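Omission of a single protein chain aside, the complex is shown with its protein chains in their original locations.
The block that comes next holds subunit A.
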Amino acid sequence: MSTNESTTNESTTMTDRTPVDDADVCVIGAGPAGALLSYSLANRGHDVVILEAGPRFDKEARVDRMKDQLHPTHSDNEIWDMGGERDEYSTSGEHSWPINQRRVKGVGGTSLHWGSVVPRLYEKDFEMQSRHGIARDWPISYEDLRPYYAQVEQEIGVAGDDETPFLPRREESYPMDPLPLSYSDKLFKQAGEELGVTVHSMPMAINTGAYDRNACQGYGTCQFVCPSGGKYSADIHVRKAEELGATVIDEAPVQRLNHGPAGEEITEAVYRTPDGETHRQTADTFVAAAGAYETPRLLFLSESAEYPNGLANSSGTLGKYFMGHPPAGVLGIVPGENTHQDEYGPVVSGGIHQFYEYDNPDDPQRASVNMFTINAAGPSPATMAMESDAIGDSLLDQVDTQFGSTVGINMSIEMLPREDNQIGIDESTTDNHGNPVPDVDITPGEFARKGQEKGLQVGSDLIEEMGGNVVYAQGTQTTEHDSLGPLGKGGYHPLGGTRMGSDPAESVVDPTLKTHDLDNLYISSGGVFVTSGASNPTLTIMALSLKAADHIHDDLQA
């Protein structure tokens, strides 16, 4: 499938992409950060219009996308049609993050691609400066977000264990019982018992049967395509918002936001449509929810006489303190053991959060480590078969020898915010509309590297304890970066760049996610994170979006 192709997208049948009259709220981006917020506002009677750069994908075609995922010819970005001039980007820093393999443009956003692992951030992640003397505190606490976390878990359907050790304190039950530990989780658990490492279940946004969408059917391809829709993706809440009266205009990339004469309020979002037309959407309130890669770019591109360094950038911090969770992974082979990879279905069900806390809280030397044990480690039998040149019995022998004894752990590692880690724009390269493209310049740093080392050590020890051989143990920084395979490189969890704070001189948005500079512009995104924690970020992104929706509702009432 060539990139940006729209032959299998529903959107080709929808032609009216003209602006909506009298919109209360205009949301830019239909990923998790825009979807739930739009639903929450539409549910309270507000007229919401969502402008989404990508198409509305056809659900029927997900089986074909899943097949693309397993076919050795296709790279990850092709699965959801990413790439080409539309999606150009630069990485001027030391680390070449493959951004187009880490995002999806379309209704549902990158959650079409995600793994659906949904731990909360920890209390300490909000209070790094006061507790540990590093980074800085958020202007809100875990306690402020706790009710919103619980709401999101109810909305998206999370299967989790209330008794899981280490995970932050919760007062509400998960809406679904946890996924059972898989066979390989149990191998890790058994090995962990010998080594004093606790393996537990992970909270997953996968429908085990109780939710109003198809239940998981066990394709085992959650990351990057769930053909059944058992995995939560944000198109679900986009559709729910539409049922409540919201309008979605797809294939409508917003080019810039314009403000009124005094520079106090946004007046319109200027967007383009496939027919080459330019339209202007007006609204009372605007929400930039274009993801942490595109939201800073939109603000830079919206520079004006009042905001010569980028919209909402009076502080000069736009694009700064950009973070990602450097990934790391360990793969092992346990000779003679059928580890039952693939057979379980969901790619993740277990994890290890014991090393999220610091060894020495008074003087943390390494990053928090969030580890998840994998139920589909290594290539699938079909991928192996297609990759080989053999046929007949020798092909079967080959696949049989290679498949069946793998175990794996992936991890996401905390990274400290640093002013010089930035996402900006590259004026020398332009997209299909002639706009400068995003440019990432990021180096995770020593703290993160030590976290990776810790995780890799724990993972390797566990595999060796179960009698296995470690065949791969790498992270973004533990090896020559450019020699890493695509999965090992960073970029999965872009955070920061439009950070939150109480001081307008040091941050882009206030604790309600409203920009300090403009009275009616909110940012809903991982971009507002002050610190990264190590937990997969999307539950927090969605919790923040529900909190912002409450503030927007209050604004609109006033």
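Here is the rule we use: a residue touches a chain if its C-beta (ideal position, glycine included) is under 8 Å from a C-beta of that chain, and two chains touch if they have at least 3 such contacts; residues count from 1.
We adopt the following convention: contacts and distances are computed from a predicted model.
Chain not shown in the complex: UniProt lists it as "Gluconate 2-dehydrogenase subunit 3 family protein", one of "Aspartate carbamoyltransferase regulatory chain", "propanoyl-CoA C-acyltransferase", "Gluconate 2-dehydrogenase subunit 3 family protein" or "Nucleic acid-binding protein".
Among A:S75, A:T198, A:N214 or A:T273, the one in contact with the hidden chain is A:N214.
The residue touching the chain not shown here, chosen from A:D22, A:D275, A:D362 or A:D389, is A:D389. Of A:P139, A:G160, A:G192 or A:P227, it is A:P227 that touches the chain left out of the display. Screening A:I50, A:M66 or A:M371 against the full complex identifies A:M66 as the residue touching the chain left out. The residue from A:I50, A:L167, A:V399 or A:M500 that touches the chain not shown here is A:V399. Counting over the whole complex, subunit A has residues 1-2, 7-8, 58, 60-61, 63-64, 66-67, 70-73, 177, 179-183, 185-187, 190, 206, 208-209, 214-221, 227-228, 230, 337-338, 340-346, 376, 380-386, 388-393, 395-396, 399-400, 403-404 touching the chain that is not drawn.
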